[in-house]
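The complex appears here without one of its protein chains, the remainder shown in place.
Every chain is named by a letter (A, B and C) in the order it is written, and numbering of its residues begins at 1.
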Amino acid sequence: MDVVQTERASEIAKRVEEFVRTVVVPYERDPRCGSHGPSEELVRELRSKARAAGVLTPHILPGGDHLTQLETATVLKRSGLSPLGPVAVNTAAPDEGNMLLIGKIGTAAQKKRFLAPLIAGDARSAFFMTEPAADGGAGSDPSMLQTTARRDGDHWVIDGTKAFITGAEGASVGIVMARSNTGEDGDEKVSATMFLVDLPHPSIRLERILDTIDSSMPGGHAVVRIEGLRVLDDQVLGAAHEGFKYAQIRLSPARLSHCMRWHGATTRAHEIATQYACTRRAFGKLLIDHEGVGFMLAENAIDLQQAELMIDWCAAVLDGGSLGTSESSMAKVAVADALFRVADRCVQVMGGTGVSRDTVVEQVFREIRAFRIYDGPTEVHKWSIAKKIKRDTLSGLHGA
Amino acid sequence: MDVVQTERASEIAKRVEEFVRTVVVPYERDPRCGSHGPSEELVRELRSKARAAGVLTPHILPGGDHLTQLETATVLKRSGLSPLGPVAVNTAAPDEGNMLLIGKIGTAAQKKRFLAPLIAGDARSAFFMTEPAADGGAGSDPSMLQTTARRDGDHWVIDGTKAFITGAEGASVGIVMARSNTGEDGDEKVSATMFLVDLPHPSIRLERILDTIDSSMPGGHAVVRIEGLRVLDDQVLGAAHEGFKYAQIRLSPARLSHCMRWHGATTRAHEIATQYACTRRAFGKLLIDHEGVGFMLAENAIDLQQAELMIDWCAAVLDGGSLGTSESSMAKVAVADALFRVADRCVQVMGGTGVSRDTVVEQVFREIRAFRIYDGPTEVHKWSIAKKIKRDTLSGLHGA
Amino acid sequence: MDVVQTERASEIAKRVEEFVRTVVVPYERDPRCGSHGPSEELVRELRSKARAAGVLTPHILPGGDHLTQLETATVLKRSGLSPLGPVAVNTAAPDEGNMLLIGKIGTAAQKKRFLAPLIAGDARSAFFMTEPAADGGAGSDPSMLQTTARRDGDHWVIDGTKAFITGAEGASVGIVMARSNTGEDGDEKVSATMFLVDLPHPSIRLERILDTIDSSMPGGHAVVRIEGLRVLDDQVLGAAHEGFKYAQIRLSPARLSHCMRWHGATTRAHEIATQYACTRRAFGKLLIDHEGVGFMLAENAIDLQQAELMIDWCAAVLDGGSLGTSESSMAKVAVADALFRVADRCVQVMGGTGVSRDTVVEQVFREIRAFRIYDGPTEVHKWSIAKKIKRDTLSGLHGA
Partner (left out) sequence: MDVVQTERASEIAKRVEEFVRTVVVPYERDPRCGSHGPSEELVRELRSKARAAGVLTPHILPGGDHLTQLETATVLKRSGLSPLGPVAVNTAAPDEGNMLLIGKIGTAAQKKRFLAPLIAGDARSAFFMTEPAADGGAGSDPSMLQTTARRDGDHWVIDGTKAFITGAEGASVGIVMARSNTGEDGDEKVSATMFLVDLPHPSIRLERILDTIDSSMPGGHAVVRIEGLRVLDDQVLGAAHEGFKYAQIRLSPARLSHCMRWHGATTRAHEIATQYACTRRAFGKLLIDHEGVGFMLAENAIDLQQAELMIDWCAAVLDGGSLGTSESSMAKVAVADALFRVADRCVQVMGGTGVSRDTVVEQVFREIRAFRIYDGPTEVHKWSIAKKIKRDTLSGLHGA
């Protein structure tokens, strides 16, 4: 980052941190924080306070430009200091990634209709991509995409089932990914198209909200049945049949923004565990004076430092213009695993208090467990990194 | 085990497994399974079915004798195949340990009054031992015991605060541990006494039920305020001032029975994850045909085998008449850590489904996380094992 | 084990331990312990002392019967208390496995010629199975076997290259595994035959002895070129074309005997590290009083206990008559990984002394590193366990 960027990002980050620590944190015990995330009412209340404090959608500048990824890292980590923080200041998934994508490839009309209310914090959005594994649909493997979009006159008609659609309940804006070569015209190559839709929509039925181990995302994660959803061409996001390419554009920054937010949450858990260990005694001394505890906190400090460095490294790669597919896979694996170790140690250091909801540590632990699955489980990323190592090695072996 | 024991235990275990798999498992989605465990009504319903099936309190023989620990392992593992299983067949904590303790040191009158309804499955009990860390009370370190019992005429008067009292809400029987040398008579040595009390009791106030990551124990975990609780001598369990000794007697078997039950639950999670991996496909093949998945399941098989061996080894030590303090510490650490690895891998193998409550795997993961804390966190056990290693080594060095 | 077995094995084990601790251990600093194992002269000297002490080949009874596997475990663990111990008392690989195999399937004449001198401790043997990976030969994957045996009149003629042939240098007896369907007669199915040969032999050339991280095996590990080796039918071990079956018979006990011996060595390393930690001070207290050190020793105690239980469990499976292929894979993975953790912690506890050859801990660490590869790397075993899990699960799913 150059000096101007650093100062700009630091200033925003400082205000976001102040807001999250003083205004958002007390809401963590609000009964409107349910098992499917904070209620819509609570989201509105938090955002209204963020708007007043000038920290709403802090990573997008007034003209619509986004901060660089490195700057975004600085800001999003602070927004994540509470599990409620990202929702409060509008840096949460999936909105953050959806705003980025629409901003990059949407038309002016689409931006006005779909993007503006998201940036204003007046609406939420959902990204209809993954499908139920039980039906052989696309989970981690996008080539298995089964939802179809076929032409019918000047409409597209979309049918399929989507699973794990975060925030679908309560969202006003949806991006639906569907297989657009339906095989009807003999085209065998899989291609996909993205569509923008207003929500709720009579052809999109929320079958159920999954009960999951995590509980920070408003609307939870839905299973959704799409039947005969008709959309016009002006709702195609970008060009038709280019959905996989756009998914790649969204992929790395979205993946990395998860790392940023959860880094903040885990940092907070570490602060809580550290203060606990520095004030409670057992077996004749402060907990932290037991090496068994002190070492865990030292390992936390190292893991948090490493995770931060991986985030910033990958952010710089993205700022350099690369898709960063492999780098963001490496960052996702390293950061998710490191943050889980940290969260797990925080629970352990705090004993009975650690497994209770008396502090936010218990929730952070649950959220990070889910994070090791969301946006691609560790194993899928390792598989993809190994493929790249093979490609690079074989081309080196054969090329020289 | 000799042949007679093996046959007896196998026969009981088989019936318990059949009951849990066919009758209990369907209740796992019953809405009466709340975040503080199954409701009292649900517990009654399950026990009534267990009674009818002849599998209630299966580890205690009609005459009151307990199965050996090795036999108990065989039975309790099966009862644990569902998180609801132990409650259903009355092998759950803390009742199982409390029945063992009262059976060993209670008077005939105490057994009739307090033990009989527990064995009959008509009552639940609570063990009032641990105290809030925030107040410097006894968590893992019993020497910090702050609840006091002082003589007042022919009564004892008990005052203090207890925390993490599992099942206190809804219990009919309580065992209260209190410091019985109050310092008033100049006695500096810490001693403790155990008292049997009927619950609910006006002098014992449930301040709150903790919200915790686990959710299998009826009544959850309570914070309890005891103020001026007056009991007569006939409610002293065993001899006065011998509480720490009795705690030792209860300790190892209770600790080990946790290992047994959770071994069952984790075995079930592994079955579910294995079936998932053998029926779902991604990237062109069954999940289990991906080494990244298959290796995790292989590691599960190894961990479950090792955990079972540690349980049986420790059970045999206890059956041999030893207190098994060190052996049960070793077993607790090894089993809790192994089962957590297994549960974590099951979640990971199942991806999005793994972090959802669509299967019981998600709950098992949460329960086992808590288990790494309950009955002494891993670190306290390692500390105690290291102390023993030092003692043995120094005596060897100096003794020879 | 029944009582008679237990007593018999304990008595032998006790004598073996006494011999290893008092007679063998002082030889650990003998300069004849080279990087390719103890010299032949040293082996003879040690065996002569073992013979005199009545502990030579202690796991084979005078009549030629072997102890049960459970008994063998008791004895071989003690023989392993020094890396020199197994060679000294003739329980070392590959002789131990070769004696077992020839004893099981050799003819009377073969036993007299090849087995008797091995049992007497007058000869060593080698098992010519694995082949160089560089040439695409059979490493962990036996189906890649490239050494061929073809009929020529009443002879077999064997050609090929073998790698990692432990103890080939100095051995008098060899078992050579070769592909015996040469494709000449249109037989596509891979089959193999085992041959017994006297060594050294002019048609078997030791190309080089590998320099390896381990250094306990006399003769080291050789790369061997076999060219036009002619043998008669009476040198076929068992039946022709049944080599893979015999390899399976040898496999599990040989694999498990490695676990037994290395368990002994690692136990010794743990004793040394424990005594070190109980006598050295840093930062104001004994090393063991630092939890960072004490916890490592506690983890060692747990790992050693678990490894012992896995060995005994697998031994009992083999004694029950099963091939134990999957069980010995599970035991190999669990034991090799556990012993490596133990050895690594011993090094760490002892700091600079741990990485020096001032104690045998450094060698044990190196040996166990190699052990994680020898007899099948961990990954091959996990692959094979996963295959079994799949088979069992699918048959369960389809069978019900």
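Just so we're on the same page, a residue touches a chain if its C-beta (ideal position, glycine included) is under 8 Å from a C-beta of that chain, and two chains touch if they have at least 3 such contacts.
Note that this is a predicted model, so its numbers are computed, not measured.
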Message: Considering the complete complex, identify which of A:17, A:96 or A:379 is in touch with the unshown chain.
response: A:379
Field: Which of C:78, C:179 or C:366 contacts the chain that the document leaves out
entry: C:366
Field: Which residue of C:179, C:290 or C:332 touches the chain not shown here
entry: C:290
Statement: Full-complex touch with the removed chain, picking from A:35, A:48 or A:393, is A:393
Message: Under the stated touch rule, tell me which residues of subunit C contact the chain that is not displayed.
response: 130, 133-134, 136, 139-141, 144, 163-164, 210-214, 221, 280-283, 290, 292-293, 344, 347-348, 351-358, 362, 365-366, 369-370, 372-374, 377-379, 382-383
Query: Residues on subunit A that touch the omitted chain in the whole complex?
result: 274-275, 278-279, 286, 288-289, 291, 294-295, 297-299, 301-302, 305-306, 309-310, 313, 330, 333-334, 379, 381-383, 385-387, 389-390, 393-394, 397
Statement: Contact residues on subunit B toward the hidden chain run 290-292, 295
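Simple rule for what comes next: only the chains that are shown with their structure count from here on.
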Field: Core chain by centroid distance, with centroids computed from Cα atoms only
entry: B
Message: On a CA-centroid basis, which chain has its centre farthest from subunit C's?
response: A
Message: As a quick test, compute the distance in whole Å between the mean CA positions of subunit A and subunit C.
response: 51
Message: Using Cα averages as centroids, what's the distance between subunit B and subunit C in whole Å?
response: 42
- request: Send over the residues of subunit C in touch with two or more other chains.
  value: 291, 295
